[in-house]
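Have a look at this one before I ask anything.
Every protein chain of the complex appears in place save one, which is left out.
Moving on, here comes chain A:
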Amino acid sequence: LCSFSSCSSWLPQRVPLRGNHWQSSLLTPRTALPVRAQPKKKKKVDVKREQAQKDRMKKKLKKLERAAPELIPIEDFITPLKYSDGSRVRSLPPLSPEETERRVLLLKKWCLFKQRQDEAEKKAIQTLVESQQEALKELRLESEELYQAAIRRDEGLFPFEREGPTYTPPLPGYDPPEGKCVDITKVYTQ
């Protein structure tokens, strides 16, 4: 390299310095053309390696995709092992005849109560449906347009959310202690 720099010193400025054939262009003196032998090998090997890697990944992907997705097991339905111990047996005391009589009569009263409740529910549904049908019939007589609009499904109905009633609703002026809720649900992965 030092020899080339020496020859550049006596060359007139107009003649471009073309002695250094590794220089690709005059404008970019810093970058040089890649050296012949080694980098091309690197390119080939790189491409091959990359291809092989991609193929391996695709194969892995196909294998994983073929496996069917599994449902998360529900902990409610798995009885804990401590309850499957057969040695613990409950022994109930014998009941007196009055007690059995009382229980049987109570059971009958409960059955009657539930039957009445169920019948009331069925009756309520029936009356609701009947009154609705009557109202729709009257509406149809009034105007066909309104009837058609009423028959259509209500998009605003869903989603519908409602909290159940509580025995102890939240107190208005209560100041709860500071704390946090940590989610410790077990995460299942396939």
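Going forward, contacts are C-beta pairs under 8 Å (C-beta built on N, C-alpha and C of every residue); 3 or more make two chains touch, one makes a residue touch a chain; residues count from 1.
The rule is short, and it goes like this: contacts and distances are computed from a predicted model.
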Q | From "SWR1 complex subunit 6", "High-affinity nitrate transporter", "GPI-anchor transamidase component GPAA1" or "Large ribosomal subunit protein mL48", the hidden chain's UniProt protein name | A | "Large ribosomal subunit protein mL48"
Q: Have a look at A:98, A:145 or A:178 and name the one touching the chain we're not showing.
A: A:178
(Q) One chain is left out of this view; which of A:89, A:141, A:157 or A:171 touches it in the full complex? (A) A:157
Q.
Give me the chain A residues in contact with the hidden chain, please.
A. 57-58, 60-61, 64-65, 68-77, 121, 124-125, 128-129, 132, 136, 151-154, 157-167, 177-190
